[in-house]
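Here the complex is missing one protein chain, while the rest keep their positions.
For clarity, chains are labelled A, B and C in written order, and residue numbers in each chain start from 1.
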Amino acid sequence: MLKSLLEYLGLEKGRLQLAWLSSAEAERFVKIAKETIELVRKLGPAKKLVKKKFATERHRKTQKNNEK
Amino acid sequence: MKDSLNNMKYIEKNKLVELIKELKKDYILIAPVKLKNFVLFRELKENEEPYLDFLNSRNSPKEFFFPQTENIVEFEGIIDKRVSKLEDIKNKKRIILGMRPCDIKSILILDKLFINEDYVDNYYKRLRDNTLIFGFGCNKPRTTCFCTSFESGPFFKEGSDGFITAIGDKFIIEGITEGGKKLIEKLENADKDMVKAKGEIEKNANDTVPSSVKVEKIPEKLREMFEHPIWEEISERCLGCGVCTYLCPTCHCFDIQDEVINERGRRVKNWDSCMFPIFTLHGSGHQPREFRYQRMRQRIMHKFNYYEENFGVIACCGCGRCITQCPVNIDVREIISSIKNVKLTISNEK
Amino acid sequence: MNNPYIPIPVKVDRIRFETDDRLIKTFDLVFIDKEDEKTFKYFPGQFAELSILGKGESPIGIASSPTEQGFLKFTVMKVGVVTTALHNFDEGAVMGIRGPLGNWYPIEEMKGKNVVIIGGGFAFTTLRSLLIYMLDKNNRKDYGNITCIYGARSPDLLCYRDELEEWEKRKDMSLYQCIDWKFGSKGPIEEAAATGWQPINLKEPKNTKIKPGIKKFTAFVPQLVSAVKPTAKDAYAIVCGPPIMIKFTIPVLTELGFPPERIFNSLENRMKCGIGKCGRCNIGPKYVCKDGPVFSLKELENLPKEY
Partner (left out) sequence: MEKIEKKIREIAGKLLKDEKVKLVIGFENGTLPMKARPTFIKIQENVEKLVWNSLCENNLAVYIPFYRQLMDKGDKIGVIAKGCDARSLVLHFQENVAKREQIVIIAIPCDGMLDRRKIEKEVFPNEITELSENGDTIVIKGKEFEKTFKKTDFLCDDCNTCTHRKPVLYDELVESSTKESEKSGDYGKIKEFESKEQDKRWKLFTDEVSRCIRCYACRNACPSCYCKECFVDCTNPQWIGTTIDEKTDLELFQIIRTFHTAGRCVNCGSCTRACPMDIDISLLVNKLSIDAKRLFDYETGLDIEGKPVLNKYSEDDSNEGFFE
């Protein structure tokens, strides 16, 4: 339901992945992890639900200082 | 008289947009804007027009002097030198256009807290000093307005740098302070008829305010009522949310919080509300205001007794926002009148 | 323009554990900019906001006395986010401080008078400041007899134990200490007695005859006050401790004849700004941060009981 809600609100499909896993399923874990990494790579860096304003404001300032 | 006539200017309503465009070159312009079906004060964006046919705004313009979130310190990593956000506060002058007299009164009330001989809140003061306020007379007060109960009224001008009155298709603008006068000096002078019409409206204005509360002796009486059972009665339907305090133009309690993201951090002042239990919760778990009635009591006491005792003025301006927006319709006018009706017995008088 | 929200940079000079439960540490802070030291003028009883950027601020009583030069001392219990961060600091760490804030003990008014200091647990901090201040060789002559009654749950929870030992030996003050082992889980009264803590008549503490030379007892603070019977004549009582201790000590002092205007308490409440603006630490119209933390009993009697 969480996945459905987030996708409904416009977060990229696949940004959240869920799986039933037992501690004995090592191979499946590796497979799922790899697939997820692959998927997220395709999606690129997260832009939504990332603290934007504050981080970028500071970032800009630091850049300016560096230029000086 | 002659001098005061010179300070009376006017502008056609449909010319206001041009004036604003002109002012925007040198000033940040804050004005009411229509959103969905309510009106909010905010900084006018590019090409955004103010909406002046409003009763009062949903939010209170106090947020332009006392922002809900305001950086007080910014830092990177651990600091070993003084850091201050003060230099960064935009020095660009601001104009608040169309602020209602009740809201201006609230700023005069807040001044006493933020700028006093004990300590000066520099952040508040800086914003205050950088802002010109153009008040806007209330031709149509709401049924929940009771500003006249607090030495104010729909055409109360104290605190305004200029004052706008809407008459027909014109705005009459009166310059009050030097800054205000200067801003409108290029406008055309109002003629005698306009000034007369304006005078007429102002004359009977106070009678147009439909609602009132009698606050005489309330502060003194409240002093004796701390232990009174009335608080439990009044607060029974309270949900404990922060609507009343966050929309209130005189509520000023705040929290200080630190926030760090990737080694960059800031310390901020955030609005806080005495209606939230966490407001007074001690680190040890001790809680001086555990119950809803204690928090409600704090809110009413703070406005109508403590503030009066500390600063000589009641911290309410009669705007009615807390009444219209409370999810369960708790009405401060009713609270005051029930306080008035309480008969103090000997046991309440310590 | 002086900005009351901006912390003054300080360096943590020295850290030591105060109690054996390792929850209380004392920090000596020195100003990085020596100019700040000159402007930071304070009196016993005042507090300051210890400020750790990224964590927040915590109001703590100043435990050092203005007569001690070169550092500020704070004794801090690990309870919340800020104090935990502080406890994790190493010597040499840099942090901030805002202050001095609040009012102070009536050091002027008490001149020429006897002073009874009553403290419990780690709330002894600002009382230490007061004691050091009055015992200072330049100030001692200004005050009459000084009696100090200090208690904690167990001996290892008493703060400033080195100094307590010194004060015990001093001729110009009397120090009484107590622990409440009997009531805790540590052990019976006999065991305490073997390590030097003498029993008193707990049911009728008034009837306890204190033998000269005996200065350590098993008792709660109010009972010990009752047993010591400090004279109220020309005397001030300064009380600082947990609320429960204050609650039971006040009646004892009243019975001994201390009038409300000569009993002083130091209170605490949740605070943020420390300068009477943020609106949470009020007791009635008074702000603990600005109008307090020191209140006379007489003042408190006129305020609502909401603390």
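By definition in this document, a contact is a pair of C-beta atoms (placed from the backbone, for glycine too) under 8 Å apart; a residue touches a chain by one contact, two chains touch by 3 or more.
These numbers come from a predicted model, not from an experiment.
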Problem - Contact list for the unshown chain, restricted to visible chains - result: A, B, C
Exercise for the section: Check each of B:Ile28, B:Leu55, B:Val120 or B:Leu187 against the chain that is not shown and name the one that touches it. Expected result: B:Leu55
Practice task
Touching the absent chain in the whole complex: find that residue among B:Ile28, B:Ala197, B:Cys241 or B:Val342.
Solution key: B:Cys241
Completion exercise
The missing chain sits against subunit A at residues 1-13, 17-20, 32, 35, 48-54
Fill in the blank from the handout: Residues of subunit B touching the missing chain are 35-39, 53-55, 58-59, 68-69, 140, 142-144, 236-237, 239-243, 245-247, 255, 257, 259, 268, 270-271, 273, 276, 278, 292, 323-325, 327-329, 331, 333-334
Completion exercise
Contacts from subunit C to the absent chain lie at residues 80-81
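The working rule: only the chains that are shown with their structure count from here on.
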Exercise for the section: Starting from the mean Cα coordinates of subunit A and subunit B, work out the distance between those two points in Å. Expected result: 42
Problem - Interface residues, subunit B side, partner subunit C - complex - result: 72-73, 75, 78-84, 86, 113-114, 118-123, 226-227, 252-258, 260, 265, 267, 269, 272, 274, 279-284, 286, 288-289, 294, 298, 301-302, 305-306, 309-310
Completion exercise
Residue positions on subunit C within touch of subunit B in the complex are 1, 3-9, 32, 53-57, 79-80, 83, 93-94, 96, 243, 268-270, 272-273, 275-282, 284-285, 290, 304, 306-307
